[in-house]
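Note that one protein chain is taken out, while the other chains of the complex remain in position.
Which chain is which? They are A, B, C, D, E, F and G, in the order written, and residues in each are numbered from 1.
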Amino acid sequence: MRHEIRFSGFGGQGIILSAVILGRAAALYDRNYAVQTQVYGPEARGGASMSAVIISDEPILYPEVTDPGIYVIMSQQGFEKYGTRPAPAAVMLIDADLVHSRPSCTFHEIRSTTEAKTALGRVIVANIVMLGALVAVTGVVSTTAIEKAVLDSVPKGTEELNMKALRRGFELGDKEVDTR
Amino acid sequence: MRHEIRFSGFGGQGIILSAVILGRAAALYDRNYAVQTQVYGPEARGGASMSAVIISDEPILYPEVTDPGIYVIMSQQGFEKYGTRPAPAAVMLIDADLVHSRPSCTFHEIRSTTEAKTALGRVIVANIVMLGALVAVTGVVSTTAIEKAVLDSVPKGTEELNMKALRRGFELGDKEVDTR
Amino acid sequence: MKLVIDESRCKGCNLCTMVCPYHIFQEGDRLNERGIIVPRLDRPERCPNCRLQKLYGRRLCGACALICPDQAIHWDEEKPYEAQKVVIEY
Amino acid sequence: MKLVIDESRCKGCNLCTMVCPYHIFQEGDRLNERGIIVPRLDRPERCPNCRLQKLYGRRLCGACALICPDQAIHWDEEKPYEAQKVVIEY
Amino acid sequence: MSFEDWFREDRLPHIYCTGCGNGTVINCTLEAVEQMGWTVDDTVFISGIGCSSRAPGYIKTDSLHTTHGRALAFATGVKLANPRLHVVVFTGDGDLAAIGGNHFIHACRRNIDLTVVCMNNMIYGMTGGQGSPCTPVGAISTTTPYGAAEPVFDLSELAVTAGANYVARWTSYHVRELTKAVQAGLETPGFSFIEALTQCPTAYGRRNKLRQVSDMVQYLRTSVILVQKIQRMRERGEPVPEDKIPVGEFVRRNRPAMGVQK
Amino acid sequence: MSFEDWFREDRLPHIYCTGCGNGTVINCTLEAVEQMGWTVDDTVFISGIGCSSRAPGYIKTDSLHTTHGRALAFATGVKLANPRLHVVVFTGDGDLAAIGGNHFIHACRRNIDLTVVCMNNMIYGMTGGQGSPCTPVGAISTTTPYGAAEPVFDLSELAVTAGANYVARWTSYHVRELTKAVQAGLETPGFSFIEALTQCPTAYGRRNKLRQVSDMVQYLRTSVILVQKIQRMRERGEPVPEDKIPVGEFVRRNRPAMGVQK
Amino acid sequence: MSKIEFMQGNTACAEGALAAGCRFFGGYPITPSTEIAEHMARRLPKTDGVFVQMEDEIASIAAVIGASWTGARAMTATSGPGFSLMMENIGYAVITETPCVIVNIQRGGPSTGQPTMGAQGDMLQCRFGSHGDYSTIALSPSSVQEMYDLTAKAFNLADRFRVPVFVMSDEVTGHMRERITIPDRVEIVSRRPLEKGTLPFRGGDDGVPGFPEFGMGYGVHVTGLTHDERGYPEATDPHIHAALVQRLVSKVESARHDIADYEMVNPDAETVFVTYGPPTRTVKQVMHDHPGEGVGHLHLRIVWPFPERLLRLFTNAKTFIVPEMNMGQIAREVERHTDLPVISVPKLGGELHTPGELQKLLEARP
Partner (left out) sequence: MSKIEFMQGNTACAEGALAAGCRFFGGYPITPSTEIAEHMARRLPKTDGVFVQMEDEIASIAAVIGASWTGARAMTATSGPGFSLMMENIGYAVITETPCVIVNIQRGGPSTGQPTMGAQGDMLQCRFGSHGDYSTIALSPSSVQEMYDLTAKAFNLADRFRVPVFVMSDEVTGHMRERITIPDRVEIVSRRPLEKGTLPFRGGDDGVPGFPEFGMGYGVHVTGLTHDERGYPEATDPHIHAALVQRLVSKVESARHDIADYEMVNPDAETVFVTYGPPTRTVKQVMHDHPGEGVGHLHLRIVWPFPERLLRLFTNAKTFIVPEMNMGQIAREVERHTDLPVISVPKLGGELHTPGELQKLLEARP
């Protein structure tokens, strides 16, 4: 199975890091293959940043994501630049407070930023909340894999906060799946 | 007719200038074709300098001198490096005071340096004396042509001295031809 | 003249809040469409430019506009100024 | 020791003539094989190095050798020094 | 006209990060140019490569955004070939002093009639925060992860020694002083160098405990000391604080210059 | 051993012109190296391109004759990769200050533990006499046929400002002083710069009424003034002659340095 | 024991170098190569190595060459503009036979071009970019794993042939993160020291002289001028020059089949893709998705010296298709060596050929 996931948001939200963590979870802890790519360039600075991950159980040949099956969108600009044409079968996770538009495909509104600010006290972990929700909703990696990958990747001293954020994400994601 | 003339001596003797003047005489005043080439490089500095001229009444295609018919040699090192293998039919003009060796071909001993120092009071015009002798002996350019070319090429104020030197060269050359 | 922050340019750096002698620029609190918190203007009519720029024919003070790295601070001609007055008079 | 100019190296610049406190180096006048006028040595045995270099085990003065840009100035071991003396005594 | 009129409105907002001091320095420079009475048609902006060097792209005049480090060499060609053009160069600490150091000292030496405004943010901003020859000892950058260890250049001092006719330094916070300094540079025939210490919250501040824009501005403000003050302290025999960076005008002189319009 | 023993005998005579000062400067440098007790095996000579830069080819040690202007960058690699090697660089005014200016100021700034001997003959010798950044104003060269007009660099001053730990200047006539200065440079950890004003009768003298070797040496001798003397004149309030070039030791200090063997 | 990692291409390049014993990195930041320098800046000081950020790329390659003469395995990394600046000193490394590794993470050119987009536009530059005739070795990784493996290998080739070796990667491979296997240790074949009594610039059987490391008593003179076998300048003798340049070229070219590094799939095919770097991945995808279409694939990991013999191993070949992220630079070389039609599939702009694009091409076959 080949999964193509695209993340977009604005600089500083940790969009790239989310993608790297996801790839890491898949490659190191689920022992799958994974490729992570991203858009560089000065416009990525102020404007929309984008990163993509492919996860597969066989070696990944063509490494670019052209038609993602899964989207994680965390800003309106990100939506406009990278989220407007999802395949009908795609699934999109949206930070509902930051993205006004809604896609034509299946989508899940995750208030990760609000959640991070109010429930966890740190906006900075919004991406981790989102990552938790993503894993819960799609199962592209296992929960243990993503936990380990998050722990690998976050600054010392913030492990607990991030774990809390991830689990909160699991809950929000589970809720989405349940309510369907 | 294609004439190939090779000049050699040590740096500072005006070997290159001689060749340029000869080429100029042929090209501008005899309305022939001429190519002048020379050896560059740091060794030309202390060691032997070399310059060559081709004079012809038709356009010169291959521009390098490989087997000169005429040599002008003004130092022993120059002789050793550039004068040891003249064709049997070649003619060599030698500054007899500076070159100890003698070639296998026809040669003419011209004491141009001594002549310049003693008769003209300036060693620096030895090359012009030699040029006069060359023209007298070989006739590769006309005497009026070489006179004009010398006048073109020498520093202002030294015209007279150089003309004297050139004419002295004519005399020395004529004498050589006469005595044969 | 009216002091305005061009929201399409302002990036919310708050440098303007550091330089205005009248403290007209105040840190904002509301995220705009572009995800930026633009400063709030506190009684901008206190800015000498609002009243006197026209009169003097040149910019006064202007520290905020000069330091604003995003060229987001302007003084707009207040639209149909005379006309408005007339409206009020009616 | 004997002061010598290595004719295969000397280019006749005469810098040595400018520095010797004893004026041992004098402008030459004879063109050598290589077309160079090598300086003449005027009573080189006056150079302290000729007499004392061996004794002190190091070079004395040495200005000429240091300035000679062509590494042409040396002090040669005088060949069979003792032996020669013997010849004279005979 | 005011300095705003020199901007290519259609190119704004520019690519600079929130709170980047470059925008301020451009404002001050354009204000000074405006004060000179120069026009969009007779003025040329030239730059190398870097965040700072993107400046000419936002200005209405003819402009040359060149290769990394080479702006002054290009500018030399422009100015010598047509001395009627007013030529202003924007550059960064990396562009000017790392790869471009040779053109810098030679332009100073030749005393070419250019005005150079260097946005010294003490870092390579454009490429994401590597150390530059102006990164303070001890500061963290991506290529000095254990703290910068190499001694730094004092760009203004170098310009003075190399021969510039006008040299001054301010920070991007000192907008009025900076504007005046640039104007003095524009007025001075020969090479003028204005160093603007500039905050780069993204590549420098973030790694050096100056995460907020205001932190970095505050840091700049408090790191400097007026040359006049140093002078006074020296005269009074007071110890001059070693860790402060002098700001103000360092030299204004009249050495022979090249490329000055006759 | 004496300095002569450091020469590759089989390469002599060298390519330098009659009366060229380069040979003298090599002698002095080797004498200083010899005084340090360094050996042929632990010393490396490095140079760029130019007459002066041919020097390492005549010395027995490992040596790197590099590209024009880049000697100091190569030397930085050698020294940082193996600080146990003693590294001495020969360069010319063109090599060091024209094309190589950036590596010069950066090597000074980094204060890399190298000793650099610059044979400043105020001209491009190797290529036949073009103007260099050190060609005096008014002097004739093949590219300044109407007299050099560009202001010149004071290389020693530049080295001081850029950060070198040791800086001195002498002429090729002052063989003892030059030797001592080089030795002081070799002894000083960090970057040492010794500028040797050197006669180039061929490319410089010939065009500037200093045709004879002795004329040009005489010109150098009489153009200089001792720093101590300037100092004394200053102290006494006497006017310091403007046209004289200061010689002597300009700086000897102990700024943080790189590449020093621990 | 080998280790699995999830790593960026540029990081893998740096790690490959470290594994190969690289002890000196001199560089100057430039997108998209900078991560290599940054990783080296973190790692080298902890491994007894030297990281130095030079004032520019000219100085970087110079410092690397200098370091190499002390015996250190040394490298630099850059991209187009910096690579162009290195050209003069690359020629110096060639003529002085200095082993060193130069990584070029290619981006869109010419000039500043597209700093953040992938390209393969410097493939002819790395062959012909410095003045004069010469030959060097260029590797081209197509995955993060190959970034690691080929960078390590580059050091061995550099040492074996005493040449500068290029790792010609690109933004795509340099910036992507992938799962890779870090081997326990990599093969290291160090440079052969010069045997005393032999000459530092006289080629042995293989044309490659031993290496006279500085500080070991060789007293070697190294010059960029044409030199004799001792290393002494001899810049006007035509024969010495011709012999030197011919040896420099032939020591590499004559080994081209020996060192060729490639994958060859379906040698009986009539239509054969020739690739190096990222387009390799697209071709593999196409062949995976459409098996049994009689398509062959020659994937070159070493592009220069060009192993033209391999083309002839596709004995039934009727067409070669060469997809490249440039205007057909290596296709030119393929053209030289075959009389068969060569279809160059250039792609500019930073994006990799999609499987769809290449598939369409196959479908258009007669």
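As a convention for this text, a residue touches a chain if its C-beta (ideal position, glycine included) is under 8 Å from a C-beta of that chain, and two chains touch if they have at least 3 such contacts.
Predicted, not measured: the structure shown is a model, and the values here were computed from it.
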{"item": "Contact partner of the left-out chain, one of E:Asn22, E:Ser52, E:Thr67 or E:Thr115", "value": "E:Thr67"}
{"item": "Chain not shown: contacting residue from G:Pro32, G:Gly49 or G:Gly224", "value": "G:Gly224"}
{"item": "Missing-partner contacts on subunit B, residue numbers", "value": "20, 23-24, 27-28, 31-41, 60-64, 66"}
{"item": "Hidden partner chain, residues of subunit E it touches", "value": "8, 11, 40-42, 44, 46, 49, 54, 56-57, 60-67, 70, 73-82, 84-85, 102-103, 106"}
{"item": "Residue numbers in subunit G that touch the chain omitted from display", "value": "58, 80-81, 83-85, 87-88, 91-92, 94-96, 106, 108-117, 119, 121-122, 124-125, 127-134, 223-226, 235-242, 245-246, 248-249, 326-327, 329, 332, 335-336, 339, 347-351"}
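Rule of thumb we're sticking to: only the chains that are shown with their structure count from here on.
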{"item": "Centre-of-Cα separation between subunit D and subunit B, whole angstrom", "value": "39"}
{"item": "Whole-Å gap between the CA centroids of subunit D and subunit G", "value": "58"}
{"item": "Inter-chain centre distance, subunit C versus subunit G - centres from mean C-alpha coordinates, in Å", "value": "57"}
{"item": "Sites on subunit G at which at least two other chains make contact", "value": "31, 55-56"}
{"item": "Contacts with two or more other chains, residues of subunit F listed in rising order", "value": "13, 16-18, 102, 106"}
